[in-house]
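Now for chain A:
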Amino acid sequence: MTMLAVRELHVHLGESHVLQGVSFEIREGGVTALLGRNGVGKTTTLRGLLGLAPRRGSIVLDGAEISALPTHEVVRRGVGYVPENREVFAGLTVQENLRLAERPGGRHHYDLVYELFPRLKERRAQRAGTMSGGEQQMLALARALLNDNRVLLVDEPSQGLAPHLVADVADALARVAELVTIVLVEQNLSLVRRLARDAVVLDQGRAVWAGDAGELLGDPGRTRDYLGVGVAR
Partner candidate 1 sequence: AGGGDSVKVGVLTSTSGLVAGYGKQFTEGFKAGLAYATKGTNKAGGKTLEVTYHDDASDPAKATAAATDLIGKGYKVLTGTVSSGVAMQVAPLAAQNKILYINGAAATDAITGINDYTFRSGRQTWQDVRTAESFVGGVRGKKVMVFAQDYAFGQANVAAVQAVLGKAGGATVTPVLVPLKTTDFTPFARQIVDAKPDLLFVAWAGETAANMWQTLAQQKVFEATRVVTGLADRATFGTFGPAADKINFLSHYFAEATSNEAAKALAKELGSTPDIFHSDGFTAAQMVVRAVEQGGDDVSRMITGLEGWAFTQPKGEATVRAEDHALLQPMFQAKLSGGVPQLVGTLTPDQVTPPVTPTK
Partner candidate 2 sequence: MSTFVLLTITGLGLAALYFLVASGLSLIYGLMDVLNFAHGAFLTLGGYAAWLVTDATGSFTLGLVCAVIGCAALAALMETALLRRLYGSHVPQVLLTVGLLLAVTALVRQVFGSDARQLATPAWMNEVTEILGAPIPNNRFLLIVVAVVVYLAMSAFLARTRYGLIIRAGVENRPMVTALGIDVRRAFTLVFAIGGGLAALAGALTGAINNVVAPDQGTSLLIFAFIVVIIGGLGSFKGSAVAAVLVGLLQQYANFYGLVGAGDLIVVLLLAAVLLIRPQGLLGRASA
């Protein structure tokens, strides 16, 4: 069952044509990794899906075309987003950040969030801007996990997290992935290996490979070609 189908997605930013017709499909459930070198447009793809970047092309979510909808309508169809730079509201407290993220009409999983990140519970009254980098990342994840989602778009969640937290986050995402479809952008390949079922690789503004994640990461030639790395560890 296809959850999300992207066809010929184009995004222009300033003068550069960043996405030049990206097409891929995401299966329902599980984690699909969106991979590629720095600056190929992974973040831009996610932002395009949400309508945060001006886009052209077709985006079908759950059978409905959403490419003309404003961002908040897309989100209300059950799309959660964890942005690359955390983008927590620095002037608001942790609790206010979470309250703001509550989508009306659904359940709000404070229990899950506080269980995953007890730190957030302790720091409810602290202004998000004064929290450490990693704490902010937790908050950004929590904001998305708070609601019932159909799809979760997660951009580099492990960035700036201490190793044991990376493990925790991985566990959390794995748990969530049983209920929700996750699109994951991640540089940490061991995390990808552990979580992802499918993978899509972007290069030069296009999707150049799609398929089984294990197959991609298990093939040193492909990884070198697409991701520029010999697989470590």
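How these were chosen: all candidates are chains of the complex that A comes from, given by their letters.
Basically, contacts are C-beta pairs under 8 Å (C-beta built on N, C-alpha and C of every residue); 3 or more make two chains touch, one makes a residue touch a chain; residues count from 1.
From a predicted model like this one, the values you see are computed outputs, not experimental measurements.
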Selected neighbour of chain A [touch, this complex] from 1 or 2: 2
Chain A - residues contacting candidate 2, complex: 50, 52, 70-72, 75-76, 81, 83, 87, 89-92, 96-97, 99-101, 103, 143
